[in-house]
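Only one protein chain is missing; all other protein chains are in place.
Labels run A, B and C following the written order; every chain starts at residue 1.
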Amino acid sequence: MLLPTLREEVLKANQEIARRGLAPHTFGNVSGIDRSGQEPLVVIKPSGVDYATMKPEDLVITDLDGRIKEGSLRPSSDLDTHTLLYREFPQIGGVVHTHSEFATAWAQACRPIPFLGTTHADYFHGPVPVTDPLTEAEVNEAYVRNTGAVIARRFKEGGLDPVALPGVLVAGHAPFAWGKSPMEAVEHADVLEYIARLAFRSVLLGAAEAGLPAYVGQHHYLRKHGPKATYGQK
Amino acid sequence: MLLPTLREEVLKANQEIARRGLAPHTFGNVSGIDRSGQEPLVVIKPSGVDYATMKPEDLVITDLDGRIKEGSLRPSSDLDTHTLLYREFPQIGGVVHTHSEFATAWAQACRPIPFLGTTHADYFHGPVPVTDPLTEAEVNEAYVRNTGAVIARRFKEGGLDPVALPGVLVAGHAPFAWGKSPMEAVEHADVLEYIARLAFRSVLLGAAEAGLPAYVGQHHYLRKHGPKATYGQK
Amino acid sequence: MLLPTLREEVLKANQEIARRGLAPHTFGNVSGIDRSGQEPLVVIKPSGVDYATMKPEDLVITDLDGRIKEGSLRPSSDLDTHTLLYREFPQIGGVVHTHSEFATAWAQACRPIPFLGTTHADYFHGPVPVTDPLTEAEVNEAYVRNTGAVIARRFKEGGLDPVALPGVLVAGHAPFAWGKSPMEAVEHADVLEYIARLAFRSVLLGAAEAGLPAYVGQHHYLRKHGPKATYGQK
Partner (left out) sequence: MLLPTLREEVLKANQEIARRGLAPHTFGNVSGIDRSGQEPLVVIKPSGVDYATMKPEDLVITDLDGRIKEGSLRPSSDLDTHTLLYREFPQIGGVVHTHSEFATAWAQACRPIPFLGTTHADYFHGPVPVTDPLTEAEVNEAYVRNTGAVIARRFKEGGLDPVALPGVLVAGHAPFAWGKSPMEAVEHADVLEYIARLAFRSVLLGAAEAGLPAYVGQHHYLRKHGPKATYGQK
């Protein structure tokens, strides 16, 4: 996505997480990346600015190492998590961090969200993973960047595919989600909250921790993502 | 119900499940059937179209085997469940599928909703049943049609009456409800969600799994449905 | 309260329980009583009429035995519970029946709401009682009147004061509340729902079933109701 369009979409995506109730107390931020040029450029929300009054020129543009290229405001304090995810997951074009209420409750409980239903299956191909807690050394060395590092490690060590699992819970913190574009990342963050809300109730009702058989997940995921997709009009 | 009227009602019923919050993220669909002609005709929502902008002419009309008779859009991906229910339950005139939040939580926990109160009794004559999970063979052979088949089997094997129990939970998926007309089916889907929400809380408070004595259910059900109905002005 | 005023207040009170979300799906009704004349007269909501379109002349007026004195519509199907409460509790001037969500969840669990906090103490002088379930004989003989009878019995056998405890949970059904007037009864029904919602969460967090010491309840109740009341401007 080219930079001027991306700037508009990132602004809209930040307002959208507020509008959908995913970012209570402005705890949340969205970024996007333009990988079309020689040097990839990240567009991100400035820190602590109200969603309602944010303007396109308030957005901050950095390179993949977080060096500011454009913008006079300080970038979101979570910038180094976003850039690390863009470096580690080259397939993604947008990243969302929220403190949405049920996904955050799971993150605080340090539990993955079990695979219990078909809505889950349509978007996440397996349980929603949870990272390890950051060690004291990781916190002290570079808290924000290492938040991204524990996410990347969780995917690498678990052999997980960030396209098939477009979100994660950071232990003791909150969710991150991503997608091809900032708006798709918002959609994934929103569905993640819905899944988290339902799974909370199902688990209290005694849902089996093991979740549904893998063949159900396989069918649903391919129904929506495979070459024979039957959902929608395309 | 004749086709032009039915088309209007099915459109309105689809918008109604969105308005009542029963179909988050457009996960839901309503159909109706016109059994007055030589060949019964099913009217159903097109797949993946936004409720707000849907027009009467967007609806798809099929026969009882799901062959398209009218309409240029692809029908809801759940069509084969709807048609199977119309074939198996000849008394019904409308079918609703939702992912309403509490009914879906029970479906994901694979638990029937116990009969705990009088509102339940006014609409559902016994616990709300839950189907078996689909087997791997059923998923691979014809996932959507077999979703209907496990519903029909649950009613047949349990000796259940689809008029006295106008809804069901599909294990690991979500609820289906039905009624004499599309709008009555919506009403049943809405009450099912209310029942599911209350039962969730009652069960966490320790409600007896066995539920209320059968004589309470009998009384309430007849109060609303029997020949001596005392509810309302009719 | 005189009849024309009462008629207005009962209409308003019925609309109010809908507006406050206490009567989902029109499950709910309010009545009032004029005890000023030779024969006490009860004003009650007609059965199954929409709150939004109800007019003063739709209300039904009966004597204390439920014989219709005025009105062309059928009275609420719960009339016999209301009249029994007016006969048994001569201090009260209004009765409300709701299916408000958390109070109903407690009623379905057949559990009294423990006395856990000061809001509770300001309105209910002790745990909110729950009735016995109706026996099969009671259901078959006169279900609605016996719903009132089990309430009255619960208060009589428990030595409870309907002024100090202006509400009750009917086991397997839902709450009733009352007050000096229909609008005070609505206020009590609304606070009961608030108490039920909080107690649900406190109990899941492990609140002691025994609740707070009696001396706290005593202090709060007298603070609001005693001769030395310190709350408000009167």
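Assume contacts are C-beta pairs under 8 Å (C-beta built on N, C-alpha and C of every residue); 3 or more make two chains touch, one makes a residue touch a chain.
As the structure is a computational prediction, the values presented were derived from the model and not from experiment.
Participant: In the complete complex, the chain left out here touches which of the visible ones?
Facilitator: Looking at the complete complex, the unshown chain comes into contact with A, C.
Participant: Just to verify: which one of C:T5, C:S36, C:Q91 or C:T119 makes contact with the chain not shown?
Facilitator: Within the whole complex, the residue contacting the unshown chain is C:T119.
Participant: Please identify which residue in C:R153, C:K180 or C:R223 touches the non-displayed chain.
Facilitator: Touching the chain that is not displayed is residue C:R223.
Participant: Mind listing the chain A residues that contact the chain we can't see here?
Facilitator: Here the touching residues of chain A are 24-25, 27, 46-49, 73-74, 77, 99, 101-102, 104-111, 133-134, 136, 139-140, 143, 172-174, 200, 203-204.
Participant: Which residues does chain C use to touch the chain missing from this display?
Facilitator: So the residues of chain C touching the missing chain come out as 116-119, 190-191, 194, 197-199, 201-208, 212-213, 215-216, 219, 223, 230-233.
We adopt the following convention: only the chains that are shown with their structure count from here on.
Participant: Suppose you hop from chain A to any chain it touches, then on again the same way; how many hops at least until you reach chain C?
Facilitator: Tracing touching chains, the least step count from chain A to chain C comes to 2.
Participant: Quick one: how far do you have to rotate chain A to sit on chain B, C-alpha fit, nearest 5 degrees?
Facilitator: Angle of rotation between the two copies: 90 degrees.
Participant: Taking each chain's centre as the mean of its CA atoms, how far is chain B from chain C in angstrom?
Facilitator: Chain centres of chain B and chain C, defined by C-alpha means, are spaced 34 Å apart.
Participant: Pull out every residue in chain C that's touching 2 or more other chains.
Facilitator: none
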